[in-house]
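Every protein chain but one is kept in place in this view of the complex.
Up next is chain A:
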Amino acid sequence: MSTMNKKAKVKQNPGGIVAKYAFLLVMAFVFAMPMVFTLLSSVKTKTEIFAKPFDLPAVFQWGNYIEAWQAANMSRYFINSIIQAGATVIVLALVSSMAAYVLSRFQFKGNKFLVLFFMLGMMVPMHTVLVPVSYIIGTLNLKNNIPALVLIYVAFSLPFSIMVMSNFMRGVNHSLEEAALIDGATYFQIYRKVMLPLCVPAISTISIFNFLSAWNNILFPLLFINDKNLKPIALGLLNFNGERGSDYGPLMAAIVITVAVPLVMYLLFQEKVEGGLAAGAVKE
């Protein structure tokens, strides 16, 4: 602290402090308003939502959540999203770490080309491929095929995942690997026993990201899935709105359920989510 005090400080006038907090509070209001309104409405009756939008409910309508979870099929959508996003995360962690291991640790002809080739995918918006993908779905009969849906998620997240994994692996010290080689370990053993354990931070970064993007995606499920029992939650929510758009209480509860998982993930892994985002952005 003593050194801190010696340092020159930029003068801060009281007006500036007022302006600063005024800005923060106005912004906080704009950001919190729709979220608080949704949360409040999720435990109100339909009449209360419109008659007294700013009040607490007379009686908390927890039944709205039960209604959304059971009758409106949100539990099914929730589990579907866990399965689809979970599978995407696992496949990506495996496939991207294997590819990144070769691309970041070995010198061979075509290495640079492969890196660029994988980066090319970052430039392709999902909308560009919708028609051919739907043609492939139709021709190969892949409608409602969840593994195919997972693989297309994987393909679109591969460039980012490989980039983050290779950047991380390039910074890993070579001595452990060399020692293992001298001991006669195979490359697979080195990847499995040396690299993977060292890469846990990078794997968790990409996994949080890949989970969120699969959880939030609706574009590919719109093409792949017409069976109501297979829809992921972001799409199921729209389904619910389409079918019972005036059941406001349960709908608000369904919105809360949909955002709950990303919210909890963010609160648990705040640094990871923000850090990974900035890292991904700097390289793009």
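Quick note on the criterion: a residue touches a chain if its C-beta (ideal position, glycine included) is under 8 Å from a C-beta of that chain, and two chains touch if they have at least 3 such contacts; residues count from 1.
Just so we're on the same page, contacts and distances are computed from a predicted model.
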item: Protein name as given in UniProt for the chain not displayed, "2-oxoisovalerate dehydrogenase E1 component beta subunit", "Carbohydrate ABC transporter membrane protein 1 (CUT1 family)", "Ion-translocating oxidoreductase complex subunit C" or "Ubiquinol-cytochrome c reductase iron-sulfur subunit"; value: "Carbohydrate ABC transporter membrane protein 1 (CUT1 family)"
item: Residue of A:90, A:136 or A:172 touching the missing chain in the full complex; value: A:136
item: Chain A residues that touch the omitted chain in the full complex; value: 7-13, 16, 20-21, 23-24, 27-28, 30-35, 37-38, 41, 50, 53-54, 94-96, 98-99, 101-103, 105-108, 114, 118, 121, 123-139, 141, 151-152, 154-156, 158, 162, 177, 186-188, 191, 212, 215-216, 218-219, 222-223, 233-235, 237-238, 241, 248, 251-252, 255, 258-259, 262-263, 265-267, 270, 273-275, 277-278, 281-282, 284
